[in-house]
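Of the protein chains in this complex, all but one are displayed in their positions.
And then chain A:
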Amino acid sequence: MANPNGIGASVRRLEDQRFLTGRGRYTDDFKRPDMTHAVHVRSPYAHALVKGIDATEALAAPGVVAVLTGADMEADKVGSLPCGWQIHSKDGSPMKEPGHFPLARGRVRYVGDAVAVVIAETREQARDAAELVMVDYEELPAVASSTRAVEGAAALVHDDAPGNVCFDWHLGDKAAVDAAFARAEHVARIDLVNNRLVPNAMEPRAALGEYDASNGEYTLTTTSQNPHVIRLLMGAFVLGIPEHKLRVVAPDVGGGFGSKIFHYGEEAVVTWAARKIGRPVKWTADRSESFLTDAHGRDHVSHAEMAMDKDGRFLALRVSTLANLGAYLSTFAPSIPTYLYATLLAGQYKTPAIYAEVKAVFTNTAPVDAYRGAGRPEACYLIERLVDIAAGVAGLDRTEIRRRNFVPAEAMPYQTPVALQYDTGDFAKNLDIALPLVDYDGFAARKAASRATGKLRGIGFATYIEACGIAPSNVAGALGARAGLYESAEVRFHPTGSVTVFTGSHSHGQGHETTFAQLVAERFGVPIENVEIVHGDTAKIPFGMGTYGSRSLAVGGSALVKAMDKVERKARKIAAHMLEAAESDIEVKEGRFTVAGTDKSLGIGDIALQAYVPHNFPLDELEPGLDEQAFYDPKNFTYPNGCHVCEVEIDPDTGVTKVVAFAAVDDFGRIINPLVVEGQVHGGLVQGIGQALYENCVYDESGQLLTGSYMDYCMPRAEDVPSFTVRTHEDQPCTHNPLGVKGCGEAGTIGASAAVMNAVVDALSAYGVTHLDMPATPEKVWRVIQAARPAPALAAE
């Protein structure tokens, strides 16, 4: 590594200085002259008709500028929030796509659904007045859980979605699976729930709308992971504003975890209202609104079966899943329980036949969409819990059944029976590295030591593979995506040799300002502090798809490499001219252009100066300037994979589970910045552990959110997790992108929940427990122990 800040260096995040000293600029920090404040009036009912809205009193309250409703939006021909993905049911019919309006029109469908917006001089005035808006609701029966939603007598969330079904989809070869089950020696079965989660980004959502009447231009500043996508969706489908008159800025964003990918109604409301009242309008969610209205994650109820031969080799997998989509389709909702879930059900195993059915239903709850991992944690959790059960059924050690069924490294590239083609991966190697990290051999002794103090110890494994680097546009399009999924980059050398990179990726905690700058520093040998990464402003960056699905480096980084290739090509031409050599004689290394076999050379800085001060420049062959743009559309998904091992200790007297050790071995392909990668893994693991032990979003039957604050929704704390042991290996680089990178943003979350739950079940196995739904709360654990007391194994002592 020649450049101390190049590829492979643990460069400390350049952006942290501003974040840690409170100098980040978030949407709510922006203040405009004459700015007003919006507060939404939200439904307290899960399901109700809105028979009338009386704003008389609110309008008379101090400071109130306007009270606007769905009817006002309708009169202005404001459209429905669009869905970016279309799924077709088994019978070929398209999914049900009911209207989803920024302000409800005549009916509300979840607690938090917005019915009106109050705009006032101050936020407090808007809040005061919002309480004075009289909404005449007629409550309707509601349905909150997916299992209830499909019962015959359930209330209908949308009249045009019979049985509350949005789509009833399937993937795989049913006949082959049925045939395999018919000849199976062993069958493992499981029923499980993947618990619903609230994303809980540190920064709540916010949006600031502005309209400039002098030129008809709108600006939306918003907490988004993908400003260009918001501009397209909101401009083209909701408000009818052409792109050249709409600028969307996503400044510093304090975490997203998926919840800020989507186009939300509030963004359209403030943009539309800014023109209507002729003043900027800002809205910032409070934490209660975040709980109620950020798109939630997960919420699956599944049944799965694995057919095996007599040696525990997997013959076929059959899965049926009920997915809760909430009250309306959020932007990418239909793709999550389908193409980001069922396609991953092969996991790391060479199961030859797989059939998955997914029924997705509407309920009177907040919309559900991508949340860190998005479909893949659900797949991993299901497979890995089922594989543990399969080990029991087949009488094999849990590591052995995995080894026996791994897709071997030699079989790569490997075509799964569920659409994906894995490019690289050495799954046995991951496991081999992981076992000594947790001293697997010493586990029995540790378990005995725990037992001596009255505690139960368990160890659990999870292997995972995910499809990242989303996505080849042609594949995504064939699967129902209504957008391309490439990424863009522009590399602009300035006359004195400093560089600005414009990327369509968006950083909301991932550290792009550092890692992307490292790529430039490495390639051109420029000091890292001379590289600026610009993201998040549609007026500056080329059209790009933003950040989610662990795609920034794999897709955005690849676009950056392509743009740098173009810069280098042009620079070589300039160098050849300046050095009076043939282009083919120019050798390029880290930004130095040398005539082969001579000491004649130029640095990229000299070339950049020449490009902008073209006194002696090959003008008939080249334009001045050194500024290139590229779009990169991936050829395949990338496939990060790994093996997570968790050790827990349970106190049977209270049911409290403590994670005592956790090791994660991950294959992310090539690593650009090990420090950033480790940080991503740590955060992901904590979120995965959170789902397994603490986090649970609960609605009661009437659709009221019971876990609407941190007093009831339990987030994991630093003290709840052990010091992690994290390893990566780089000998299985991605074969189809120029950096060989796979992505690391979601991996921790994907593997961790399954590893924890497998450890919990292992600890409780003495009590005959084979499964426990997440989260493994103290009472839940205590109850299964009570139900089985006295445990055979312990009673024998």
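Note that in this section a contact is a pair of C-beta atoms (placed from the backbone, for glycine too) under 8 Å apart; a residue touches a chain by one contact, two chains touch by 3 or more; residues count from 1.
The definition used in the following text is that contacts and distances are computed from a predicted model.
S.K.: According to its UniProt entry, is the unseen chain "Phosphate-transporting ATPase", "ABC transporter permease", "RNA polymerase sigma factor" or "Xanthine dehydrogenase family protein subunit M"?
M.R.: For the chain not displayed, UniProt's protein name is "Xanthine dehydrogenase family protein subunit M".
S.K.: Of the residues listed, A:Leu622, A:Val698 or A:Ala788, which one is in contact with the missing chain?
M.R.: Residue touching the chain left out of view: A:Val698.
S.K.: One chain is left out of this view; which of A:Asn530, A:Thr707 or A:Thr770 touches it in the full complex?
M.R.: A:Thr707
S.K.: Have a look at A:Asp311, A:Asp653, A:Glu701 or A:Asp731 and name the one touching the chain we're not showing.
M.R.: Answering carefully, the residue with contact to the hidden chain is A:Asp653.
S.K.: Just name the one of A:Arg127, A:Lys350, A:Arg403 or A:His771 that touches the chain not displayed here.
M.R.: Touching the chain that is not displayed is residue A:Arg127.
S.K.: In the full complex, which bits of chain A touch the chain not displayed? Write them out.
M.R.: Where chain A meets the chain not shown: residues 124, 127-128, 131, 286, 288, 653-654, 694, 698, 706-707, 710-715, 720, 777-779, 782-783.
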